[in-house]
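To start, I am sharing the structure in question, which I have written as structure tokens.
Every protein chain but one is kept in place in this view of the complex.
We just call them A, B and C in the order they show up, numbering each chain from 1.
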């Protein structure tokens, strides 16, 4: 655990120095009258990242998992029905949480590697003429399979049958890295976290809540205290927090937002797309498939690569860590051992990605994978160098 | 919010450089096989601070409030009865949480400034011959009034009538600053946080759970996911976390434990006692009463000073902040405006405390309090200088 | 050496977090084409602090002592005559350096505690009709005695007799804390350092050179390489450095200049004056004299306090350090044991100064000094609180 090499887990990300400095803050008084001067603009600016003008951003000391729980417990009552597709570990875990919270869960089972099936969501909603489904849940970016789903299509499916359910999206590993449009897509709660696109340390759930979801919080029957959005938004409105806030993460978020806006949010997305494409070209050069079933599903924040038959991806990841001191993502759940994952989100450069590709190539060669050293690197290099000027121009 | 002056809020505390450096860690892979080498000893060493050999320490990304919730939701079922005394804002809030979670709460109302009344706890328990009280809750250190309570006496009261209820203690603002003996006192869950005696940033609930409480978690009916102790301890046992852990706080906690053990836990308590006594002597020199009703209740981590009739303590605190850039604690709830609080926990020296006393004296004089400049400082100086060698000797 | 308490040595100063972060920079390429974008504005902005429009700021990795050497070796030849007054340890050391470099030194001997005697300088210059004196050296702020001298008066004395010598000023412990006017006073080289008014770590000599001194560098006969101003200015003009530059200090200096300009240079001086006056009032309350002979000589960056007959100031300082972990300045040279020094320059607040006064009071009491605990603190408190609004208004 040396910290010299960049990490290629799909979050937490490599933390840039600006943000490390911003988080490294001596204790300040969160009850001081000028705390609001720092805090209020952070909340306001978060809206731009969620792409909403009317949503209410909310921060909890916690992880993205806490954000999931906040979404559910603030809007639903025991026994309420939710609709959700399972196509990876994180959608699977959200389903598990729903069940443990006493919700009735209608699961659309999909292959791991598929995206959220707007058509099947639509069928289920259309057949729910009693509108017993209270919330539709979608994992925007399945970190386990490297699949990004079309939330807009889910919204259209809901609208097509006039279904009034709330729409919740898990954008933990996409927000700030891949385009997310809360308002356009009519998302009621979007859940994100500090340690992915925002490049912060782990420890803060960052969610955004629509007026409709806020209204639902008034009547929701699930118990909640720590994650109670009503208390939080009431305190936030006065510039405060209902309990001691994670000041260092809030200060870091200020810097993160500044960095994102300086680069330009769309440029951040373009950078992620460009870096991701290089990784995909490397995988192709190795002759390996991606876990994501088709190009429109390819995530720009994480790529899950399927290893050849007979190889153990987990062993590969462990070998890369033990021998070269570099961390990649293991396969989880159904794809454990079958895929390894390259996270490419947050603060990254061409050179950093190439170091990851070069390292996993060595690890594969060590374990007799049928690849040629340098082949994936070369494919990525060609992509990066031929798109470098574009990247610069767009960034300018 | 300049950060030049020390803060005198009763937490978060001033963060020493060693801990700031330890928390300022580049992202490491929490799924790496050697994460356990860091994490397991942290959990093990926490037991020494809780003074338990059999308890299970548990860390949640969250605040102390999350720790309260974890204690309740993991061990109780809707409608379960709990017994708790209200004698300050934090016991008040814990009561509020119990109610919102659907528990039946038997409240022992006390004056703010009193301690937890072991006799009244005993009476209530003795009369509960049906043993319908499932948990006894006590605030070890009431941060709002500067009152420390005798948990051992509560335990004796429970034992006296053979009551089988669980015993929970809120030691958020005492653990690591004031002696706490989980095993000796038979505490089933002790709740603490990162930003007080551990001198870390806010963002981690640090709790410890007895075997009896762990057993209760198997049958408890309150829903919980994020704060589920069963999942956490299962993952911890394998060196992992059920979701992304707050790595920087865990690294910081490692350093915090090292610092505490280097100084010696009993020496840490003695240092707090000595610094607190200087503050109390200053208050006496100003001719002011403490909110705590009697000396055995005086907290060594925070002192709440009652301002003279006709003065507004909140205005005083705001004036000190605006004019001298120094933060003290406001009065909360019933004692709002009537007391101001001087936090003296965590990483503090004589000189730092004296700067706080000198500053609040200036602020009081500015607002025409009947005090003599330098009087409180002189009283504290006399205490510190005459006990300095003892402090050194004990630290050696 | 714990770092918890502020230091009260007269430099290096307490380093504010903003500057610590700015200096904590990962390696960047100082030969990169955009290094000039950082470096050139730093040099340009330094002129404002030196109060010159035509001088050339020069930075050397080194200490203020290196700056003295640069001033001498770049402008003088072996055997050249210099005129300088000795009235403290730092003027003494500069004299010693002149002698070791083979210069002829005409020393005006003064009492330690006196200022630079413009009248005696004038007499010496007037009698030097052959203009054999090539340089006049003056210590602007004698750190050893807490004496600030009137450089403008020296200039007037030079002008009065039309003496063409160069004028060098040691402003190591004054620049950026006490008004210094290079252009108005006709100073040819002003020597400062990173670790005083600029609040940086030690390690960079910061000097400013007039056109006249630059011209002298073309013919000066003393050998110099590392501290050669010609090479440095030639490289600087192209945005570079003749050898590897201390990048972290340059980055820190950028932040330091930003902080100084944000506060306002004149406000920085006013803040130092106000804090210094509080310290002097404390000394008066203790019934002690200052080493500086008269009020117009009182330095606003350091106060040297004379201890009563029969007491050993060095023992006092050691006691304060050993017992209370706080550093003050010892007496040096002729006043060793007779004075202790309180540095009050750089990033300081009322509260920090009061902590220093309270601590030295405890140390004095421990050693049976005839003082009343709290007396000096009270005097300073009264000064600070009655001038607090003015300070705010001026800062606004």
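Keep this in mind: a residue touches a chain if its C-beta (ideal position, glycine included) is under 8 Å from a C-beta of that chain, and two chains touch if they have at least 3 such contacts.
Just so you know, these numbers come straight off a predicted model, no measurement behind them.
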Options A:16, A:78 or A:152, residue touching the unrepresented chain: A:16
Contacts of chain B with the missing chain: which residues? 17, 21, 24-26
Contact with the hidden chain only, please: which chain C residues? 1, 3, 7, 9, 11-15, 20, 23-35, 38, 60-66, 69, 78, 97, 100-102, 193, 195, 201-204, 222-228, 242-249, 318, 321-322, 327, 329-330
For chain A, residues in touch with the removed chain: 2-6, 16-17, 323-326, 347-352, 354-356, 358-359, 361-362, 365-366, 372-375, 377-378, 381-382, 384-385, 388-389, 392
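In this text, only the chains that are shown with their structure count from here on.
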Using the average of all C-alpha atoms in each chain as its centre, how far is it in Å between chain A and chain B? 35
Please compute the C-alpha centroid of chain B, do the same for chain C, then give the distance between them in whole Å. 46
Can you pull out the residues of chain B that are in contact with at least two other chains? 3
